[in-house]
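Dropping a structure here in structure tokens format, bear with me for questions.
Below, a portion of the complex is reproduced, with chain positions unchanged.
As written, the chain order gives the labels A and B, with residue 1 at the start of each chain.
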Amino acid sequence: MDDLQQLSNGVDTIWVVLTAAMILLMEGGFALLEAGFVRQKNAVSIIMKVFVDIVFGALVFYFIGFALMYGKDWGGWIGTSGFLLNGDLSHINLTISHETFWFFQCAFVIAVISIVSGAVAERINFRAYILFTIAMTGLIYPIAGHWVWAANGWLGKLGMVDFAGSAVIHSLGGFAALAAAWMIGPRIGKFAQDGTANIVPPSNLPLASVGAFILWFGWFGFNAGSTLSATHAGIGHIAVTTMLSAAAGGATCILFTMFRYRKADPPMAINGSLAGLVGITAGCAFVSDLAAIVIGSVCGVAMVLATEFLESRQIDDPVGAFPVHGVSGSIGTIAVGLFALPDSVREGTAGLFYGGGFKLLSVQLLGLVVICTWGFALTWIVLKLIKPIVPLRVSRDEELVGLDVGIHGVPAYSQEEGFLDLSHWKQHK
Amino acid sequence: MDDLQQLSNGVDTIWVVLTAAMILLMEGGFALLEAGFVRQKNAVSIIMKVFVDIVFGALVFYFIGFALMYGKDWGGWIGTSGFLLNGDLSHINLTISHETFWFFQCAFVIAVISIVSGAVAERINFRAYILFTIAMTGLIYPIAGHWVWAANGWLGKLGMVDFAGSAVIHSLGGFAALAAAWMIGPRIGKFAQDGTANIVPPSNLPLASVGAFILWFGWFGFNAGSTLSATHAGIGHIAVTTMLSAAAGGATCILFTMFRYRKADPPMAINGSLAGLVGITAGCAFVSDLAAIVIGSVCGVAMVLATEFLESRQIDDPVGAFPVHGVSGSIGTIAVGLFALPDSVREGTAGLFYGGGFKLLSVQLLGLVVICTWGFALTWIVLKLIKPIVPLRVSRDEELVGLDVGIHGVPAYSQEEGFLDLSHWKQHK
């Protein structure tokens, strides 16, 4: 390897490591966003789930998930090598090392499971959540990911594209979140007897907002880093489409809620920006700036409507995981079939609006349906399998007192000025 | 283009994209800083303004602002091409793409408008703020920026330099903030009848502090990223001067307030570090390490005195936007004329203290006066124009109850344990 090649590989490596670190920081964003949106009595418990996402997710993906996703292909369905990063991975032929590649992919898998954590907030049993995390990061996501992103995955071979994961990450995560929220059922008191949704103000909107800003920051790592190469000609364009779509999603939601609710709604502004980010994730490298603005705007409005729809169906998704990730991810996946610029996806291919006909659009739709169904169904099945082992839901008492004190033995916030004298209690232990 | 050039361009691209992302994360810093400094009842409303900064700012800068700032020059006064990044931009001749350049500049414009958001906190009408944001990011800042930073801008041609924007970003933003705070008037109760300033403790100092740390982090992107090239020889030096000036600003304020108020004042420590960062922004590439320490120290003390001065003049700037950005930005701009090392700005030029005479100093002063006047006057005019369309200020009732509940219908913090039953309310709707 000559000096130039060595330097080039080094540059690709630091690019991928830095962007992967940015994606991992998104966990801090998820934690803030979710802790801010839920009730105060459950703020710690949701953050503990984010911890589970990272610590169990990373380990399971190291031992199993990565191999199933990117190992030696078996019939387009599943990978079969690379457990513990061992075995034959020679088909992964990148300028970065397999370890660097794993690190980036690890940041992705943790994002997927974090999507689900919000939908089951305030009521899921902690041990059940650990088991589900293992299934999601070791099985559900890696297999679906293999279909689209591995060298010989069947959906990828059909021509489906998903640059940074509107479908593979967000639709999958969003539909898994929907299945989980549905099966576990709404929080006590969320719906009145007549079916109307009761509300609770978010416990800490400043935290939630900053969570969104951190997620936004991480998204540049997510989308631009997915090039896996610093000399990829599209990096600047990806940054611009990502920025514009997010801005359009947020601006649309601010204006739309000013019209619809007669007030600029803060949680909707937050989720609107995130919806724009989710929506552009598949197409950031393929669509024009203006298309990015359209995609972001549509995702913003759709997110508001989907939130209302879920409430009307009495499905309780406390942080809006499905509207943000499931709905916008699906819109973004389809949008590639509509807006892909000629030759951007591959030579001779374009979206419907650019003369490419229905070819790309139909394969995007097919892939989307497959992935959403897979995410929903497998989540349903896995939770059904977990149920006999540990209850899916905390007890009524634990839910009423809150999971922080009920399960983790500590409140999120305390104004205690002194110390709790435990000496008496210890004598009787 | 040969391989080495391609790699070099790729490296410049990732450098600019990463630093731009760091600058955008500063919005999270602004949000935290401002939400922490204002009263709790207005914490959400200030964050919503930061959202407006980003989402409207990015879109307006894409459609209009960038063209006026960096488009084909017309007489040194204004750019005329590049709307929607279209048209002739061949005069922008960089190693990075026009889109990458736009992305970095977009991060800058958002920072400018965010400076103003703090000064009008707790009382500005939300719709008026949106309109002002459009004017600032589409018109006021781009035109002033053109004068200094565009290839043929008249101030730049005269010899004015401002490496990363002490004048263009911070003085402009700071004087716009001053005009806005002045015109809108103080918050109800801020000044007693005898004119003395009443105080309110910041609602959340830990959040504000962390906002400062995030801003500090982003500033390395701001200053070092302004090289726009990874092979710029000054990157290490810029990082060091930025660090030392910030440290000097913070240390000085801690010691100065220990002396002046007999306590190390936390908000002043926060703003002192920020003042040091603002002050070094113009000269980070041009001045010595020791000069950076002097600049930071002077900015720190000046910020404290300016804060007291504003209060004595009964101008209400809730987060100290003018003392931090307007005053320190001006000091930093002048400091280049004093401390610029020989040949650092350009061949044969130096600051007053290095034998360069008054040449550089006078052009820095001229440019500073022009930019501050422009920022102040245009803001005044634009707000005068907005006033007949929508009121500049919320109603007295909204201000007393707080903008969070009054305008956005939701409190920043909620300790609600259950749900608010809305079924009764819905029946009567």
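Rule of thumb we're sticking to: contacts are C-beta pairs under 8 Å (C-beta built on N, C-alpha and C of every residue); 3 or more make two chains touch, one makes a residue touch a chain.
Every value quoted in this text rests on a predicted model; they were computed, and no experiment measured them.
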Assembly copy number, counted for this structure file with 2 shown: 3
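The working rule: only the chains that are shown with their structure count from here on.
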Rounded Å distance, chain A centre to chain B centre (Cα mean): 32
Contact footprint of chain B on chain A as seen in their complex: 4, 7-8, 11, 15, 18, 22, 39-41, 187, 189-190, 192-194, 196-206, 209-210, 213-214, 216-217, 220-221, 224, 229-232, 235-237, 239-240, 243-244, 246-251, 254, 258, 261, 263-267, 269-270, 273, 289-290, 293, 402
Sites on chain B touched by chain A in the complex: 3-4, 6-7, 9-11, 13-14, 17-18, 20-22, 24-25, 27-28, 31-32, 35-36, 43-44, 47-48, 50-52, 54-59, 62, 84-85, 96-103, 106, 126-127, 130, 204, 207, 404, 407-423, 426
